[in-house]
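What follows is part of the complex, with its chains left where they were.
Which chain is which? They are A, B and C, in the order written, and residues in each are numbered from 1.
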Amino acid sequence: MIRTLAITRTHDVIMDLPLAELQPENYAWIWVDFNSPTDEESKLLDTHFHFHPLAIEDCMHLIQRPKLDIYDDVQFLVLHAIHLDDLHIEEVDLFLGSNYIVSYHGQHLQEIDDAWQRIVQNVHDRKIWARGPVAAAYKIMDKLVDNYFPCLYAIEDELAELENRGSRESVDELMEQVFDLRSRLLKLRRTIVPMRELLYRIVNSQHIQREREHTAYFTDIYDHLLKLSDMIEEDREMTADLRDSYISLNSNRMNSIMKTLTVITTIFMPLTLIAGIYGMNFAYMPELKWKYGYFAVLLIMALLGIWMAAWFKRRGWF
Amino acid sequence: MIRTLAITRTHDVIMDLPLAELQPENYAWIWVDFNSPTDEESKLLDTHFHFHPLAIEDCMHLIQRPKLDIYDDVQFLVLHAIHLDDLHIEEVDLFLGSNYIVSYHGQHLQEIDDAWQRIVQNVHDRKIWARGPVAAAYKIMDKLVDNYFPCLYAIEDELAELENRGSRESVDELMEQVFDLRSRLLKLRRTIVPMRELLYRIVNSQHIQREREHTAYFTDIYDHLLKLSDMIEEDREMTADLRDSYISLNSNRMNSIMKTLTVITTIFMPLTLIAGIYGMNFAYMPELKWKYGYFAVLLIMALLGIWMAAWFKRRGWF
Amino acid sequence: MIRTLAITRTHDVIMDLPLAELQPENYAWIWVDFNSPTDEESKLLDTHFHFHPLAIEDCMHLIQRPKLDIYDDVQFLVLHAIHLDDLHIEEVDLFLGSNYIVSYHGQHLQEIDDAWQRIVQNVHDRKIWARGPVAAAYKIMDKLVDNYFPCLYAIEDELAELENRGSRESVDELMEQVFDLRSRLLKLRRTIVPMRELLYRIVNSQHIQREREHTAYFTDIYDHLLKLSDMIEEDREMTADLRDSYISLNSNRMNSIMKTLTVITTIFMPLTLIAGIYGMNFAYMPELKWKYGYFAVLLIMALLGIWMAAWFKRRGWF
């Protein structure tokens, strides 16, 4: 589906003009949105807009890093949207000219709709929307990046919960969760770090922004991405610390299991030996004849057992 | 609560003028402090001061990295105060113009009060305070950063104590403390590293400081932050080393537990077997008839036990 | 084998002219391909083309990092092709002059053939091929880098499969696969990182590209290499995480084995002791005379065994 938006020189919005009638030079600027386009529609990037073949190829393949390519008079941006539930990545491509912006995305995206609505609604009372397609590009990026936060917050919530649950639970399960969190953080970083580099390039390059005002806006997005990538790095370090603490917990538990085993063995083996000795069938074993021999041996066994248990107790083995 | 401070051109201080009567152009410079302001008061940032909407939005949200944004003639700074007891972070926002400074913080902060008092008291005898709002910004930052040190010192004290306590205690508890220290260091770093980057930008940028004198002051704060972040990195490495030494201690203890178990088993199993053999009920077992058989077997058992114990002793197993 | 290609000023292609008759100044540009050349043919690099002796030496030795050397009017590029099946590396050397390109590779390579065909087929309908030997160099690099992706995808597929297989299998085998993946990623990185640095130099240097158009093409390859090296780093981190999770899994299994052993020992040792006690041959052991003594002892043993088993069960040991 292709939808269009034209801002007139008098700051009015005209929507849904057919592409054929929409000539940028008649308006302040226009926005054409390829929303999950058909193959037929995708071909218009080449036949109608005559964009650079490399950029169009990038749109079609949809497996790109966020990036900024500059072709003569048009800037080509690849951006990423992230789905909150499964951290699935959706690509958004922007073609940015002096008086037009073309957005292209294979799936319907709420972030694009939000940016679209903001422009339509605010065209009158905020001059910024009249400033050109860079404002639309800013709004789209802002919405995309804003949606990264809940993804990370969800991970941080689980992490905080994990830290509090402590050692009562099965280390096995805790470990699995830590590794799951780490792999989701990696997945998130795969998008956020290149986005941050991209914004850094935008803020520091001479191309997109010529006015001071624009820089402030993009710097704001850059700050958000910087904060996000800082958080991810710290969360990775936190999970690494957690993992190490679980491993050490496991090894402590092993120690205490082994102690139990050793205590049991050490107490019962000598007693069993004593019983074994008096079970021998020698013809001449004087103790066996003694009337209180049996009770004496039981007593010795009990005392020996108690003494050994006390000794281990004192050394803190159980 | 909003409080104001105006420095006259004759180096006098006028305090608590209502905001409406306070016109910067009549004074050397003014300081307006939004101290845990109401929503009503917060709106004055927009209606009275006409600050940039992005900066005001940052004030409201209060979850920012320390940063410096430059909007035309006003510099916007986000700073962090840290509570000593729980390392909780409090945000302080500064709007810095050529002849005014506006500070904004959601909670009452002792550091701001200290800076305020220093300016009120020293306005006469130190020319620096007449130099403009940059001096106030310096004083606030200086107080904030000075308060980071006790937070880190508290951690370093615990760390030093931990190093000395050595191996007598339960590894489990020591380990927990190490992980607690590591997580607090991470938390502290979350503020100090961006603050350091911020000060680096201030010292090296052309915006805030135009006079050499200012640079010296901000360089001083930068040096403190550099020292803090160096200390944090080293403390992280120290805790990592401690953690590794505890893990290795644990594995050593495991070894010694296993040795005990093996020694006990190795000594008693053969003895038990001998007792078992002479407990068999075969009709023809010549030793059983021998008068000293029993004592001979006891002697053999004792010698065997002693020899094995000596052998393990010589190999250093217990 | 040496094959030649000459593009005339009228955009025609003349193929397989003998080297002696091929004078660059008569054509738009020419391409000479040394395809697994004999020693005799290799000498032509010196005798016919008079390339720099250091460059020729590099061709002969074939163990080079991807690199770009600039000798007066000729640029010398060392590139790597990777075989999909065993990640074996094949070297491709390019000599790039203003109106000629000479490629040199010890083995026949499909990538070079593909680039060759693309130029022969598209010489008419695409002006780019008339632009000079840089276009051929781009096409060769593009084909080489495109062939890196399946190598990495094969690894990522195995990695994804490994993640899903989970803990049912022998940790030993899983571990071996992880280490195999890690070593293949290292092998791949050995080519991709220097290629990325090389492309970075090409994109940012003033030598190869004088026209904007070229930069766009090489930037595209650079983006691919950047994505590849990002993927490799992440895959290395993923495998490290997997390895750690297997190690922790192993230690968990050890814990559960030790628990089994301890449970068995703790239950049977006391029972064996009891049996041993009543196997002693004392003359006066009152219980032995009691008619129900045997059954009472069996009952006590059963109760004790059940009680201990229940106790371990409640503590979650099995």
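List of remarks:
Operating definition for what follows: a residue touches a chain if its C-beta (ideal position, glycine included) is under 8 Å from a C-beta of that chain, and two chains touch if they have at least 3 such contacts.
Treat the numbers as computed from the prediction; the structure is a model and nothing was measured.
Displayed in place are 3 chains, all sharing one sequence; the entire complex defined by the structure file totals 5 copies.
In the analysis below, only the chains that are shown with their structure count from here on.
Common neighbours of subunit A and subunit C under the contact rule above are absent. Rounded to a multiple of 5, the Cα-based rotation taking subunit A onto subunit B is 70 degrees.
Put simply, the C-alpha centre of subunit A and that of subunit B have 24 angstrom between them. The distance from the centre of subunit B to the centre of subunit C, each centre being the mean of the chain's C-alpha atoms, comes to 40 Å.
Multi-chain contact residues of subunit C, defined as those touching 2 or more other chains: 279. Listed in rising order, the residues of subunit A touching subunit B in the complex are 163, 212, 216-217, 219-220, 223, 226-227, 230, 234, 237-238, 241, 244-245, 247-249, 251-252, 254-255, 258-259, 261-262, 265-266, 269-270, 272-273, 276-277, 279-285.
Taken together, the subunit B residues at the contact with subunit A in this complex read 52, 54, 64-65, 67, 69-72, 171-172, 175-176, 179, 182-183, 186, 189-190, 193-194, 243, 246-247, 250-251, 253-254, 257-258, 260-261, 264-265, 268-269, 271-272, 275-276, 278-281, 285, 287-294, 297-298, 301.
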